[in-house]
Structure formats: structure tokens, C-alpha cells
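Here's a structure for you.
Only a single protein chain was left out; the remaining protein chains are all shown in position.
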Amino acid sequence: MGETGILAALPMNEFVFFINKGLLAGLIIGSVYALGAVGVTLIAGILRFSHFPHGDMMTAGAFFALILTAIFPTAGALIGLPTPFVLMPIAMAITALFAIGIDRVFYKPLRTANVKPIVIVMASIGVMLMMQGLIRLFGGTEARQMEAGSKDIYKIPFGGRDIILTEPQLLLILFTAAVVVALHFFLTRSRMGKAMRAMADNADLARISGISTDHVVRTTWVIAGSLAAAAGTLLALDVSLKPDLSFNALLPIFAAAIVGGIGKPFGAIAGGLLVGFTETLAVFNWSVLLRPLQPFMPEWLELPQKLAFVPTEYKIVIPFFILIAVLIWRPTGIFKGSLVK
Amino acid sequence: MRAEVPTGTCAPLEHAAGTMTTIIDVQNVSKRFGNLLAVDGCSLKVEKGSITGLIGPNGAGKTTMFNMVAGAFAPTSGKILLDGKDVTGLPAHELFSRGLLRTFQIAQEFSNMTALENLMMVPANQSGENVVNAFFRRGRVMHEERGTRGQAEEVMQLLRLTHVKNERAGNLSGGQKKLLELGRVMMTEPRVVLLDEIAAGVNRTLLNDLAAAVERLNKEKGLTFFVIEHDMDLIARLCDPVIVMAAGSVMMQGPMEEIRRHEGVIEAYFGGGKVEKRA
Amino acid sequence: MITYRTRALLMISGTAVLVALVFAWLGAAYGVRMLVEASCFALIALGLTIQWGYAGLFNVGVMGFIATAAFVSMLVSYPVNGLFWNSAGPAMLGRVGLYLVIGVALTFAASQTHLLGLPKKYRTLVTLIVGAATYLAVTSALDPAASLIEAEARFVGGFGMPVWLGWLLGGIAAGGLGWAMGRITLGLRADYMAIATLGISEIVKAFLKNADWLTKGTLTVSPLPWPVPTPTELGFVMSRASYLAVTATLIVVFYVLLERAWASPWGRMMRAIRDNELSAAAMGKDVNRRRLEMMVLGNFIIGIGGAALVTFSTIFDPASFQPLNHTFLIWVMVILGGAGNNLGTILGALLVYIVWIMSEPAALFLFDHGATLANQLFGWEAPADLATRALQMRVFVIGLVITLVLRFAPQGLLPEKVVKYE
Partner (left out) sequence: MSLLEMTDIHGGYGGANILNGVNISIEADEIGVIVGPNGAGKSTTLKALFGLLRVSQGSIVFNGGPITNFAPEKLVREGLSFVPQEFNVFPTMSVHENLEMGAYIRRDDFRHLLDQVYGFFPPLKDKRKQPAGELSGGQRQMVAIGRALMTEPRLLLLDEPTAGLSPLYMDEIFDRIIAINKSGVGILMVEQNARQALAIAHRGFVLATGRNRFTGTGAELVADPDVAKSFLGGGE
């Protein structure tokens, strides 16, 4: 054996396959769910309703980035990063304003007329359909590439095969890490961050402490809108911009928010990663990993070609079962958010 | 039946030998919320045909005790008997079918239904509540409905609410909602009626009507009442015996005149007498 | 304020005028077809209106119940597939069924082990392990059976029984799914129940799309037998008219029953639970059991309407089930028509469906002219897929209608009837 030591002994190809298809894939989709879930959990914690149009807000954010890229195609080249990523902050700002506008026009009047909370959820379903209609009207129904040209691919040699990570995927992971840090400081250091936690904890007490509800609500929509835009843009950069993202993203994002504990942004991030990893690992083809052990296994136990907990077509089942499992065993979620009962 | 016990402890009252006259029998019940022991080894009885009052300063545990008897939540330990049968921890709808009817401090009317319908929904096991009967046995259901409606109209007249019978219950005044809720008592034959702070948010004249209605039901129909109330004058007028709770258990029981003169009770109210038992 | 009676008359005449317009413009064959589909949607809407209007249950998984009922109805009424019954398929499926039964029994037994003194923590662990083992055993037995069936007989085929029995069993299956979902989600707050129902309908759709051995998946199953002579025998107008007669009678039957139930003690009890759950429980009503009952009954009616709708299209295509057409369109019908008002819901369904169908040619017409006009004025080139995009405008309109109705006419066009006794 050329190389000595542990690297040579381990079945490197399979291990790298597991890292690429299992861990990295889980981290990437988990990050997208986390970014979406933070917005959903803040809205649920502070405005007390489940925000159905969140998936479409992600798509809308991606579209704004797409349009901006078309207007300033060379922006990225200056810094050596993909243009949509460079212009993403602007798209985030536009989506945030968009979110504030929707709240003022659709949800605020219902709140002031203090209707039953479920009516606001129904209104959000109406808004979801309106957004879906507009997105498909202006953006068409086919998937689109965010940027012409190929993406740079980073190869990290690790024993036999390489760990593969495309540039957008790396940017997504780094961006999510940055959001976690920023969110931590915002929520624990800044005045508005603490005011938001206060409002989620005890809205009446916040009000008599002089905290203005409108201010907190506006900030909630800014965070929810901008993070949704980032999640949508980065997902579109990694894969492609699909207008029907709304439904497939909705269930995992809600599962992530509920698993993490409603009203707890850190819970949403942990929940997002948990759902992302569970999804990829449940669909992962474990027989690939078991193949090197084949010689050690008894003859009669022949290894099926495909051994996954759940076939890929049924990926949607996983967030649903996580959701139900949490609702039955741990209704407050990991970080003890508000009760879902 | 009067027994005096020193403040704070809860000696079991002499149990009249198994008389069938006891409707509600609470035996050594405790309730803990986290490390707060709200009710601590409390025993009390409500005799058939009586209007028994339950009073005590805030934090004495009387609301917790009342809600346990009404089936809102189960006690941590101890037993509650209704008509001699153990009903500890049974849900509210189960207690209703065994003859326990409760009213609410803030009236809980069915807001989108008319006042008359609010009363007509009260009687239990109406045949029309079975969806098959509602669909296919129209004759029998209609016959029964006429009876229920007649009874409801009667109660409306008694409470002088006939003029609002087709009004949405949500649009009634606070007083009318209270009267309507009391009207529910006359729609069934309850073994015992739990009145939860009936005087709360009610003006003087209406309070007289409510008190008169309770007295009439007790005298004419022999209905048993278990009343939790802050308004001492109403308690004095309606209730005998009156049970005083303090610091999570029964402190004394007897007619109101005597309670008013009892030093321990005055001190419990005035001094706050709040002795919270730490775990 | 316009009285209830005039509102009802206005709505009826409005719908009649619209129907007449469609007949005049697009001919009888198209007109009758539209009426049949509208009547199926009206049935589905009736099922939804009693859930939301009577009992306040928020069901956003209507598509899942329609798909379940349509599938069971197809399974029951589709002609027998000789290839399957002669192959080894039935035996293998029998084995899978056996594994399933044993597995479920074991899992249930495991979940009761706390009676034998096993501490609660371990009990859940044991149950999970036994459950996972059952799942793996069943799937490992199912995969070979499925591939064999698909290879030899394309799919299981039907049982060749009469179509009305198919609809009935389809309704019962949807009711059963409603029961199961009710058991899981009843304790939840309404918006989490909504998310759970949304999840279930997506899972049902995913299952039907991928269980090729049962549904031929994307290859679709057709022609689905009709309960009445088909167009080849009677010609389009007459066969569709007879189909309409079937669905119309179903509507009348359910309308009469539900109208009767609204004012009956049963309806009154449901409305009491909707208005004030705490007080209803104190008045002796078993709130959870009654909500479960409504989940079953509501979804039973939704199932029958769904089965009728899919049978009429003669094609069972799992991919054709869309949340927009099969959940939210029906929600608009109920909210606009009047939740809890049976007549309002039926008229709402007819009205909204006609507008929904007519909006297709109207949108295309509008966008074409718009595009040519824009082209002439400032040479704007319309994108190639303008037509498909035009149809998306309808999605926007549906969403707009929901938000506007909630804001300005929450009671709907024909509000819920207050039961008065003169």
C-alpha cells in the first residue's frame, strides 16, 4: 500500500461520497431552511400567526436578484463573486420593503379589527396565491438559471475522491454562518433585538414598558423579508430559480420553526439544520457505505442495490413526520418556544 | 353542623355516617402548581338541598378548589365524590352528564347563536344530537324539539328575556348574558349547580333578580347550589353553611353571622393570612 | 340592508344569467360539461362549509381527500386486470399484507408494554424500534412485489364493481383519512392543524404519483367508467346531462340533509362548539369526539364530490391534483358563498367555477390584445409562453378575492342563517 496510516485503511471513496451526498447536502439545504425558518418563527412569535407566503417571498427575493443581475451584469466581475450574490443585499432590501408593504395593506387592518387569528392565516393564504400568480406572470413557469456561465467548483482532495463544493454552496454556508453570528449579536446586544425578544415573551408587558409595537413589527418584517430573499437567491444560485418553490419549501420551513421552538430564532436555525440533515440522510443510499463491508458479511445476506430509509420521491414525508413527532412529544420544541397546542 | 378548627390546619370534619344527603364530598384534596401548593389537604362537603358558600381571601386556594370540583383540572392528590361516586379528574362534559352544572364568572355565551338556541342546546342526549337521527328521523327530532323549545321559552319568560329571544347572544348586555347563563340551570335537572362569582360585574338591581332566582330554584325545586363569591352581602343572604378557606385548606364552616364575628376569619382577610406552603 | 331573501334571489338569478351566457356563447355540450364540473365542486364545497362553517375546523388539505377518494373509486370501479390476477402479484401482495398486519400488531403491543411495567421512556423507544422494523420489513417485501406487478401487469387494476359503490367507498376512505388526521391534529392550534393537513395532502399526492403498481403513476389510468351511459352511446350533450342529473340529485340530497341538520340539535351543538369550546364542554358536549365526527362527515362529502369530479374527467392522473384547483379554489367558493350557509356555498361554487372557467379564454383574449397593442405602440415583444403566464393571472385573482372577502365581506354573500323561532 502506497500511503501508510489510517487514510489508506479506510474505504475513502465511500466515505467522501457520504460527506458530499450526506453531510454537505444536508448542510446546504439545512441552511436554506434555517434562513427561511428564522423569519417564520419571528412572525409566529411576535405577530402570532403562521406566515404561509414565506416560500413565495423567497422566490420573489430570488427574482429581484435576477432582475438586478440583468441590469448590472458586470457587478460581480469587479469583486470576483457571482453577480447575483453581490447584488443580493439590494434584493434583500427590496423584499423587506415589499414585506412591510404587504403587512400594512393586508394584515394590519385585520389586526386592528382584532379578528380571530385564523382569519389572518386565511388572509396570508390569499397573499400567498397573489404572490404565486404575480411571480409566474412576470417570471414564467420554467426554471431559470440565475447567471449564465459555469459555476466555479472547489475540489478538496481527501484521500481517493475529492470533496466537491460549488462556489454558491460555499457562499450559502458562509452567509448562513454570518447570519447566525449577526443574529446572535442583534438579539443579545442591540436595543431593538432585545425589544423583539421582549415582545415575543410578553407583549402586554413590552407595551407598558414603552416599547412601540409598530417599530418591532416593522423590524420583524425586515428580518423575515431580507432573510427569505437571501435564502431564495442562494438556493436559486445553487440549483435554479423555480417559481413553484413555495409549496416544497413551506412544510420543511414550518417544521424547522416548530422543532426549534416558536419565537426562538436560534431554535429556527437548529431546526432548519436538523430538518435538512434528516431529509438528506433519510434519502441517502446507505448501501454505498455498506459495500466495502461486503466481504466481511455472511453470504446469505446479499446487499440490496438501493437501501434508503425513504425513496427520494417521498422526501416531503420527512418534514411532515418531524412536525407530527414534535407536536406530539415536545410541543414547545427544543428551545422551549410558545406552545403549539 | 358547625365545627371550629384552629387556623391553618385542616382537621377532617366529622363525617356524618354515610348519609345519602351529601352531593359533593371533597376528601383530603391537594393541588400543586410548580412549587406553589395552592390547595393543601382540603376536605369539604355540600349537602343536598343546601346553598353552600365558599369564601376566602385571595390566594386561599378557593378558586383552585372550585375549578377542580368543576372538572377544569385534576387534583394532585385526594378524591372528589359526586353523589357518592368518585369523579376525581373526570373532564367537564363527563361531570355534566352526572348532574353537575357550572356557570362562569365572565359569561360564556355562544355568541353567534340566538339567546333561545343558547338555552335549547343545554339538555343532554337529545336524540337530534345524533347525526343519523338529525338526517333521517326528522319526526322524532321535531317532536322532541317542540318540547325543548317550550321549556326554553318558559325560562326566557321567567327571566324576562323573551323580548331578546331571537337576538344574537353576543349582542346582549352584560346583565342579560348573566341571566341567560343562569337560565341554563332551568333547562336540565342538575344534581348540583356551581355558581362562579355570579355577582362579578353586575349592578345592584340585576343582582337582586339573580339572587331571587337562585332562592326560588332552591326552595321550589330543591336544587343544591355551591357558590363561590366575593360579595359578602350576597353570601350572607343566600348561603348556609358558608365554608371559609385560608392558606389552601378549610379554616372553618358555619352561618355567616358567626363567621363575621370570628376573630380568625377577620384576621385571615385583614391580615392577608397568606401562608404559602413551600414544597 | 338588503334582506336575506333578496340576496339569495340576486345570487340565483346572477348564476342563471351567467350559465345562459355560457350556453349561448359556447354551446350546450360545453355548457353542460361546465355545469357537471361545477356541481362536483359544489358537493366538495358543501363538505368544506360544514367543517369550517358549522364546526370551525380549518382544513387546508382538501386536495388530499379528493385524491384519496378518486383513487379508491378508481380501484373499485375500474375493470379487473386479468394479467395481474394470473401473475404471482396477488400472492406477494398477500405476504406484504401479512407483514403489515403482524407488524402493526407488534407495534401496538409494544406501545402497551408500559402495562407490563416497562418504564414510559423505554416504551416509546421499543415502539419506535418495532415500528421501524415493521416499516423496513414491509417495504422490503413490497418493492419486489411492486416491480413484478409493474413488469407483468402494469398495475393492480380494479375490481370492476359499480361506479356508485366506488364513489361511496371513496367517500368512506376520505372520511377514514379525516378520522386518522383528526386523531393526530385535534389538540393543535388551528394554524398548525392547517400546516398538518397541508402536509397530508402533499403526502397523499406523492404516494399516488409514485405507487405505480397501484395507480400507474404518471402513465394515468383511463377510461374511468361512468355511472351513466358514456358519450359514445348517447352523444355528448345527453350523456353529460344524465351525469349532471346524478350529481344534481346528490347535491339536492345533501343540501336537504345538511339544511335540516343546521337547525337540528346536532347542528346547534356543532355551532356551540365553534362559538365557545369551553362552555360547550361545560354543557356536556364531548368536544373532541364531535370534532372528529365532523372531520369524518365533512371529508366523506368532499370525497364523494372528488370521486365524481375525477370520474367525469375519465382520467385518473395523480399529477393533475393541484393545491390551487383542489383546495384554495374551493376555499374561495365557501368564503365568498357564505361559510355555514348551504345555499350560499352551492351558489358560491357555481358562480366561482364559472368565473374560473371563463377567466381562461378571457385572460388569453386580454393578454393577446394587450401584447399586440404594446407591440404596435412601443414594439414590445411578448415572451413566448405568454399564454401560460396569462393563466397565472387567475391565481392572482383567486388570492385577491380571498383577501378582499375576508376584509370587506367576512360573512360571505349569503351569511350564515341565524335560527329564529317566531
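Labels A, B and C are assigned to the chains in the order they are written; within every chain, residues are numbered from 1.
Note that in this section a residue touches a chain if its C-beta (ideal position, glycine included) is under 8 Å from a C-beta of that chain, and two chains touch if they have at least 3 such contacts.
The structure displayed is predicted, hence computed values, not measured ones.
Under the touch definition stated at the start, the shown chains contacted by the missing one in the entire complex are A, B.
Touching the chain that is not shown, out of A:28, A:66, A:206 or A:327: A:206 (per the contact rule at the top). As for the chain not pictured, it touches subunit A at residues 191, 194-195, 197-198, 201-202, 204-212, 336. The chain not displayed touches subunit B at residues 35-36, 57-59, 173-175, 197, 199-203, 206, 230-233, 235-236, 259-260, 265-267, 269-272, 274-276, 278.
The rule is short, and it goes like this: only the chains that are shown with their structure count from here on.
Remark: the per-chain Cα centre closest to the mean position of all protein Cα atoms belongs to C.
Averaged C-alpha coordinates give centres for subunit A and subunit C that are 30 Å from one another.
Chain centres here are Cα means. That of subunit A falls 52 Å from that of subunit B.
Partner subunit B is touched in their complex by these residues of subunit C: 257, 260-261, 264-269, 271-272, 274-276, 278-287, 293, 297, 416, 418-422. Taken in their complex, subunit A has these residues touching subunit C: 49-50, 106, 109-110, 115, 117-119, 121-123, 125-134, 136-138, 140-142, 247, 250-251, 254, 258, 304, 311, 313-314, 316-317, 319-320, 323-324, 327-329, 340-341. Of all residues in subunit C, only 58, 60, 124, 140, 184-185, 187-192, 194-196, 198-200, 202-203, 206-207, 209-210, 323-324, 328, 331, 335, 383, 385, 388-390, 392-403, 406-407, 410 touch subunit A in the complex they form.
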